[in-house]
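Removed: one protein chain of the complex. Kept in place: all other protein chains.
Chain lettering (A and B) follows the sequence in which the chains are written, and residue indices restart at 1 in each chain.
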Amino acid sequence: MLEQYIGAGIMLLVATAIACGMVLLTSILGPKHQFPDKMEPFECGESQLVSPRQRFSVKFYLVAVLFVLFDIEAVFFFPWAILFQRLGVFGLVEMFLFILILGVGLAYVWIRGGLDWE
Amino acid sequence: MESTVPLSHYLVLSTTLFVIGVLGVLVRRNAIVVFMCIEIMLNAVNISLIAFDRYMNLHTGQVFSFMVMCVAAAEVSVGLAIIISIFRNKPTVNLDEFNIMKW
Partner (left out) sequence: MEHIPSPTVDLVSLAPVLVLSVFAMMVLLVDLYVKRDKTLVIFISLVGLLMTAISAFAKFDLPVHSFNDSYVVDELSVFFIMIFTLSSALAILLSIDYNKREGIRMGEYYSLILLCTVGMILLASSTDMIMIFLGIEIVSICLYVLAGIRRSDPKSNEAALKYFLLGAFATGFLLYGMTLVYGATGTTKLGLIAELIREEQIASKPLMLMGIVLLIIGFGFKVASVPFHMWAPDVYHGAPTPVTAFMAVGPKAAAFAAFFRVFAEAMPVLSPSWESLLCIVAVLSMFIGNVGAIMQTNIKRLLAYSSVSHVGYILIAVIAKNSLGSSSLVFYMLAYAFMIFGAFGIVILIGRKENEMLEIADYSGLAYKHPLMAISMSVFLLSLGGMPPLAGFVAKFYIFSAAIKEGFVTLVVLAVLNSVISFYYYLKVIVYMYMKEPEGEFQISLAPMTVFVVVIAMVGTAGLGIFPDPILYFTQH
């Protein structure tokens, strides 16, 4: 029974070797001299105006997370939009149900005050 | 199918990414970085799903990868919320410092 796993084992070994090898290679071969420009967050020439390490309001987090959620849901609209005419009424009804469920989520966020900035 | 890159290349790429993700989760101690490594694992899965689809002329894998992306987004929001709520009580994201209960 064990010899069945040899093929799988080799594949796993190769992958591990590549992953470890790359980490090792960069740490061995990579240039290590440091100079002030290198330590800046952007190496593109533009000098920074304010410290990038300052904290920004946690409110941005809420907006960002809500954006990610509703943004990713849009991924389901693309296949639907492309096949819209071929899917016919059935697709339309299904998509409206989907939007309705999203709408419940939006209503919850809205009433709960997730969209208020103050 | 006039593809010159064989399937096995994609599989090695996806396994490599997956292993990088796993190693990252096991080695790194920053909650956010660990979290990013988990995302790498999920995206490695997406690559192999799409590769299988392309080479076997299937469609299920594409649907699957949509679902994976969607679920990953949901996980991101919950995970970040948990990390933020922890940060309110204890301003650190170093996993070694979450040791009220032994691991």
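In the analysis below, a contact is a pair of C-beta atoms (placed from the backbone, for glycine too) under 8 Å apart; a residue touches a chain by one contact, two chains touch by 3 or more.
Being a predicted model, the structure only gives us computed values, none of them experimental.
Remark: the omitted chain is touched by one listed residue; of A:56, A:90 or A:117 this is A:90.
The missing chain lies against subunit A, touching residues 1, 4-8, 11-12, 83, 85-88, 90-91, 101, 104, 107-108, 111-112.
Residues of subunit B that touch the chain left out of the display are 11, 18, 21-22, 25, 31, 34-35, 38, 41-42, 44-45, 48-49, 52, 56, 58, 60-61, 63-64, 67-68, 71, 74-75, 78-79, 81-83, 85-86, 88-90, 95, 98, 100-103.
By definition in this document, only the chains that are shown with their structure count from here on.
Taking each chain's centre as the mean of its C-alpha atoms, subunit A lies 10 Å from subunit B. On the side of subunit A, the complex with subunit B involves touching residues 11-12, 14-16, 18-20, 23, 58, 61, 65-66, 68-69, 71-73, 75-76, 79. Considering their complex, residues 11-12, 15-16, 18-20, 23, 66, 69-70, 73-74, 76-77, 80-81, 84 of subunit B touch subunit A.
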